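This is the structure I have questions about; it appears just below.
Some chains have been omitted; the remaining ones sit where they do in the full complex.
Each chain carries a letter (A and B) given by its place in the written order, and its residues are counted from 1.
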């Protein structure tokens, strides 16, 4: 890149109003998709997070880990079974889910963030009873529905200067463990923390009016228009649950929820620190 | 049990001087062996830990998990290989070790402790770079030797009222992860925290002069006598590394190190709150 030092300084200065705006604010990032698989993107996300912390943002990173779970299940010769898009989770499976998410994916991210210069702490819904859940539906096994979100442990961690990284398994009320959809957990945690922003990293560039044409991106959506957009078929398929999370977060008090394109390096920073932003914003 | 209320009160009162003595002190408990396998013993340990916290002790729980690792390796069809008593740990194995310890054993303990009324947080050597390590020996693979112990994350957790539960995988200096012996890690953490006590829960009743006769228990050992006891063959076999940990901890400033019998329910409380104590104490 051929950018002069003076241009660099200019760019820093242009970020000023955004840095000011977010100083002290809480931003919950749901991390997933390609941004979690590609090493270069991964490393870009880590520096984005560290930068956010340095300029005074309280970041909470919530992650999923479908591909890693599938791989592990395969290694023990267990077939992944999905019912209506959700993983059927028997007792053996929830054990694998827990150890892959909370032990492998989570702690690997902790190490990456520490190595990128951040201070990270890897938590799951069991720590400090962060997430308490009941069974969502009888026939899905240990798939949970959130009943309580106790964010004290996240607040304490942030106050001590750590970036909490959260795996979304939850504690049941009888010693059992539940798998929780990470988008939903991120939305609920953001709400409970009174976050200024919820950012969902996805593998699409945002909500498109015509899903085959990236030029039809809808940059801003009022949550009260979501019902109409669903009827019109603009919001459909895999976008429905993601956008429902955004709507839920906004209705519970989060200022802005964003669906951004995790396939682009530093898309979080672009969203936070430029005039145009990126992806689709719900308010 | 036929203990009258008045006797109960008397017993509480007899614990008084010990409660006073340990108020505000740090005690590191290495948890392992049968006490971690038997459900009743497990639940007894959990209430012991919660009680310790309630009377003002800062407890740190360090755990291993050999049997769970073996079981998982077996499930993926991988043979456990040991060299000189230590697990040969290739890249695939360290991945399994990490996820089983930090994701399964650790978080299960967190949930148990939370359900017993404690406030727990599950950490490993990667969190806050708690344990930094190098390769111990070339031919053992990812078995690590501790280079740094950064206990800030444990102090912060304790200060916020959490009981930290620690899995002993450590961060390498090049993004790799190492498996660390849990006794050694517990000793080093105890030293770095300036702990008053290190307690190693084992499956023996302590150091015996005649290993086949429990009546020959040596209740107290000055660390300067350890060398002689090794020569005499009193300390031998599997006791050597455990006692070396105790000696190391005491030399680094821990007041007392204990080898206690984890097969007896509430052995920790007996050690802490009765005149006789239990097992063997090193000072």
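Keep in mind that, in the parts below, contacts are C-beta pairs under 8 Å (C-beta built on N, C-alpha and C of every residue); 3 or more make two chains touch, one makes a residue touch a chain.
The structure presented is a predicted model; accordingly, all values stated were derived computationally and were not measured.
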{"item": "Copy count of the single sequence across the entire complex, 2 present", "value": "6"}
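Here is the rule we use: only the chains that are shown with their structure count from here on.
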{"item": "Separation of mean Cα positions, subunit B and subunit A [Å, integer]", "value": "35"}
{"item": "Complex contact set, residues of subunit A against subunit B", "value": "72, 75-76, 95, 98-104, 106-107, 110-112, 114-115, 119-124, 126-129, 153, 156, 160, 162, 169, 171, 175, 177"}
